[in-house]
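All protein chains but one are shown at their positions in the complex.
This part shows subunit A:
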Amino acid sequence: MIKVEKLNSGYGKLQILFDIDLEVPRGEITTIVGPNGSGKSTFLKSLFGLTDIFSGRITYQGKDITYIPPHEKTKMGISYLPQTNNVFTNLTVRENLRIAGYILNGEELEERINFALEVFPELRGILDRKAGSLSGGQRQMLAMATALVRKTKILMLDEPTAQLSPKLAQVIFDKIVELRDNYDITPLLVEQNAKRALEISDVGYMFVSGRVAYGGSAESLLNHEKFQSYFLGVVGIEEC
């Protein structure tokens, strides 16, 4: 669905990512893990067009989207939800959902909002509350619901369970699986909660210092010694 070839990108003159090769298959959950500063979030931003791309190629369903601006990618069905500031806190929940479908006409917009509320019924009772007054879990659900309103085909989520309790994190992971299984949405995750994220994933990548250190099935990554050394503390980082 998305294919990245030899991607080099960063901010201004500062290069963060080096020669990234990666594939996101349709209908599967792909998760990127890695230590802090490994370039995971920058990678999602690069896919969405929010960084400076120095070289390389990004294709989406066979079409070159390397230099396409973010609002055009949105129209193509690509959504990106940043870790923070992923909803408009001064707007109500209803307004957030309406604005998410800005490019849709009135009737279609109402259909999509109803669809998003079917997937996230938790939002029905708080439609007139300002997003700034919601809990972390509610905000994350609203952010994901906005992606559904705008006919998302691939949903890029930057640490969707950050700062959530284990119970709420589980709810979010369950929703991600539901999106894949029931709504033909391809999730692409960046997660610090690496073990739990890979357990629900089909494909896994591990970034270290801006490079792909490993790529393969999520299960194989979970059992890989590099993953175990970084995340489960089997051996020290220096030894790795």
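Basically, a residue touches a chain if its C-beta (ideal position, glycine included) is under 8 Å from a C-beta of that chain, and two chains touch if they have at least 3 such contacts; residues count from 1.
Please note the rule applied: contacts and distances are computed from a predicted model.
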item	value
Protein that the absent chain corresponds to, by UniProt name, given "Branched-chain amino acid ABC transporter permease", "phenylalanine--tRNA ligase", "Homocysteine biosynthesis protein" or "4Fe-4S binding protein"	"Branched-chain amino acid ABC transporter permease"
Given A:S46, A:T74 or A:Q140, the one touching the chain that is not displayed	A:T74
Contacting the left-out chain in the complete assembly, out of A:F18, A:F88 or A:Y183	A:F88
Absent-chain interface as seen on subunit A, which is shown	48, 50, 69-71, 74-75, 79-80, 82, 85-91, 95, 98-100, 102-103, 133, 146, 150
